[in-house]
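Only one protein chain is missing from this complex, and each of the others stays in its spot.
Coming up: chain A.
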Amino acid sequence: MVAILEAKNIVKVYPNGVVANKGVSISVEENTIHALVGENGSGKTTLMKVIFGIEKPQDGEVFFQGRKVQVKNPHDAIALGIGMVHQHFMLAPDLTVAENLVLGQEPLKNKFVLDTKKAQEITQEISEKYKLPVPPNKKIKDLPLGIKQRVEILKVLLRNAKLLILDEPTSVLTPQETEVLFQTLRELKKYGKTIIFISHKLKEIKEISDKVTVMRDGRIIDTRDANELSEHDISFLMVGRDISYERVSASEAIGEPLLKVNNISFTNEENSPVLKNISFEIKAGEIVGLAGIEGNGQNELVEILTGLRKADKGELFLKQENINNLSPRKLREKKICYIPADRMKNGVAEKTTLEENFIVDRYCQPPFSRGFRLNWKYIEKYSKELIRKFQILAHSSKATVDSLSGGNIQKVVVARELSADPKIIVADQPTRGIDVGSEELVHNLLIDARDKGSAVFLISANLDEIIKLSSKIMVIYQGEIVARFDKIDGIRDVDLGHYMLGLKRGEV
């Protein structure tokens, strides 16, 4: 096999002094699916950005199809035949699919005038060729995530990419969408394409990839054939220790109901009923998991629970106390904590420091402030403690959040929320985009909180996570709880899948 891409001794130092790649060499064989795995902050995204010309390395060289190349910007990379699908989508929301696809190489009629018809033809053609149906005249903002990603992939294919880089493409997808993506990737392989695939989900890596490269702390640890490695081996290589995937034992100390949700209904601004008579309760020492395909009302439910939205009908109770319509601040004072699904939007202020992000919900209480003044000395000490305890990879507690890797940003949110001594924890996709080691850490922290008597409400698109942690499971479909499982032992993800897709209804 010949290598299509070879990177040698890549060194990348960010302006803040972080050495993200410490002499990385990687070789990717033509026409393979090559997985890149590693802990949060191990330098995967950085390496890909170097190859794609977004970041300039301090040292090292890149060979593409046997020739040494200088990739100074994404334009050069595209010209060579390298395409990248970023973790956050690079699409203009108000433009149509066709317009987004041809952007940068628009077909023209008389030098200036856009050839809209041609653009649609091009879209149709490429989408048929690779069997990736998209609606050419729909605006991007009206499309679901899976289709947006498909547009991204088509964009890359349209530019004749031979090598496709996909940075955590599955972290925002449902299991069903992931399956569709994998069919696409296999199809692309038949067309002779090479794919670099970054993911934290070991099952997926086993399923789809031919080769696996493991990174740790800015270095490459090993590259192997995927079928030589078990999931276990991969996680061992990544974090250097064993990780348990066993279902955790149920808590012994189940107490009184802490959170009671009575008949919550919500109709959105467009008059469609998003939540229909949702009722459940969570006892102290319990983790209740909510499974469901994204967009079935989970967001609204979570926002109602955390005071970001008002329900049309129904009541919320913390023990005996009615907590309807309390402000988020009041809810936080009552020790209801929230790990939001979209960390960048609701979890952190990205331009501010870790310290500031840690104290946003508690800055006004002693010992964080004394009278009018913030006690920065204490805040720094406190932040360093959190960074250590939650194993956040940051070069200082005064680093801004946007200089952290995706998974480490998630840990900042988790650290703040779980350190608030919560009674109720609303954890919405708490491990999205974080590596297996950190995932285990977050899971253990949730279990610790549970054992200390917190009530945990876990919303996740990751069924393995739900099954592993929950004491009880509910399935939501089109705003209704369609199934409840009070005994978890022996439940498989496919069982839940039927309810999630609305194919089956249980006793509720």
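By our rule, a contact is a pair of C-beta atoms (placed from the backbone, for glycine too) under 8 Å apart; a residue touches a chain by one contact, two chains touch by 3 or more; residues count from 1.
One rule holds for everything that comes next: contacts and distances are computed from a predicted model.
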| item | value |
| --- | --- |
| Omitted chain, identified by the protein name its UniProt record gives, among "Formate dehydrogenase-N subunit alpha", "Cyclase dehydrase", "Pyruvate ferredoxin oxidoreductase" or "ABC transporter permease" | "ABC transporter permease" |
| Contact residue for the chain not shown (choose from A:E106, A:E121, A:E179 or A:E315) | A:E106 |
| Residue in contact with the excluded chain [from A:P133, A:G255 or A:G295] | A:G295 |
| On chain A, residues whose C-beta touches the chain left out of the figure | 73-75, 78, 84, 86, 89-95, 99-100, 103-106, 108, 112-114, 155, 159, 268-270, 274, 295, 299-300 |
